[in-house]
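One protein chain omitted, others in place.
Take a look at chain A:
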Amino acid sequence: MADSIEDMIRAYGLTKHYGGKPGKKAVDDLGFEVLPGTVTGFLGPNGAGKSTTMRMLLGLDAPTRGRATIGGREYAGHPAPLHEVGALLEARSVHPGRSAFHHLMALAHTHSIPRSRVEAVLGLAGISEVARKRVKGFSLGMGQRLGIAAALLGDPATVILDEPVNGLDPEGVLWVRNLLKSLAAEGRTVLVSSHLMSEMALTADHLIIIGRGRLLADTTVERFVRESGTGTVKVVTPEAGRLAELLAAPAVHITGDTPGVLDVRGTDAEHIGRTAAAHGIPLYELTPQNASLEQAFMDLTRDSVEYVASTGAPQPEGAAA
């Protein structure tokens, strides 16, 4: 089934204004493609516009400008929408007074999906035993599992999940991770949002990163790691101040939290070592460090975070010792 290029998600110049006011844009001229057969991570800080974008893909919110298609058509244009796309939305979309089984059965009826399929997805999500209980009593994790069961109900070619690991225990997180990979391996298109880079690094092949509604990066996880920084080099020396001055260059960033320790970015260990040797500066340690993915993500989105904690001291940055 879902192995043709026809099943991809495309967004063209998607724009959404808050409350009809042009001033505040939740999503701003966003364009991207999501290909079948891979897990695509949709990343951004809180308030970046991930959920709004997903709601526009599903036709729940109308874009102010632009267009989104799934499998070559707008979502509402498909004869069997639940068979085309399965979605888990961030906000709970379940009547708490109904049981999990009846919730899924009500959705299944719309597409003439048989009861056996409802029972299959309940089993798949590991909630068969609580299926007859009202959703009211469900924990956050069980609610997420029910949402994922609903997303898989129509055996969809495309799966869109908004923060699926929210509220799940480690076992559940692992389950979602494997589920996403196997869905992609079956040739389905998988778009999954998160605000955690570390989680996406373990699950996704491709990354779409947004901040303040704008596209910041459209890349593979591998390339993101490679390009996100040359990595830093940790230098321990008694003459930190002098070495920092000698290394200073436009592309070089030096930070130092502890006296005598420098974190140097923008150059390599060889250059630092030669510079130190040429000036007779003793080095106690010279260690190249791979950039942490989370740090790279934070660097990329720093200018576009919506809510910055006021108590956290800003990271010292730039050629200062």
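Everything below uses one rule, namely that a contact is a pair of C-beta atoms (placed from the backbone, for glycine too) under 8 Å apart; a residue touches a chain by one contact, two chains touch by 3 or more; residues count from 1.
Criterion: contacts and distances are computed from a predicted model.
S.K.: Looking only at the UniProt record of the hidden chain, which name from "Cytochrome D ubiquinol oxidase subunit II", "ATP-binding cassette domain-containing protein", "ABC transporter permease" or "DNA polymerase V" is the right one?
M.R.: "ABC transporter permease"
S.K.: I'm checking contacts with the chain that's been left out. Which of A:A91, A:A251 or A:A278 qualifies?
M.R.: Per the contact definition at the top, the residue touching the missing chain is A:A91.
S.K.: Which listed residue (A:G13, A:G126, A:G266 or A:P288) would be found touching the missing chain in the intact complex?
M.R.: A:G126
S.K.: Any idea which of A:K24, A:H109 or A:R223 touches the chain not displayed?
M.R.: Touching the chain that is not displayed is residue A:H109.
S.K.: Which of these, A:L43, A:A68, A:L161 or A:L183, touches the one chain of the complex that we don't see?
M.R.: Selected residue, touching the omitted chain: A:L183.
S.K.: Over the whole complex, note the residues of chain A touching the chain we left out.
M.R.: Where chain A meets the chain not shown: residues 1, 55, 58-62, 75-76, 79-83, 87, 89, 91-99, 102-103, 105-107, 109-114, 117, 120-121, 123-124, 126-130, 133, 137, 139, 141-142, 145, 150, 152, 154-155, 169, 171-172, 175, 178-179, 182-183, 185-186.
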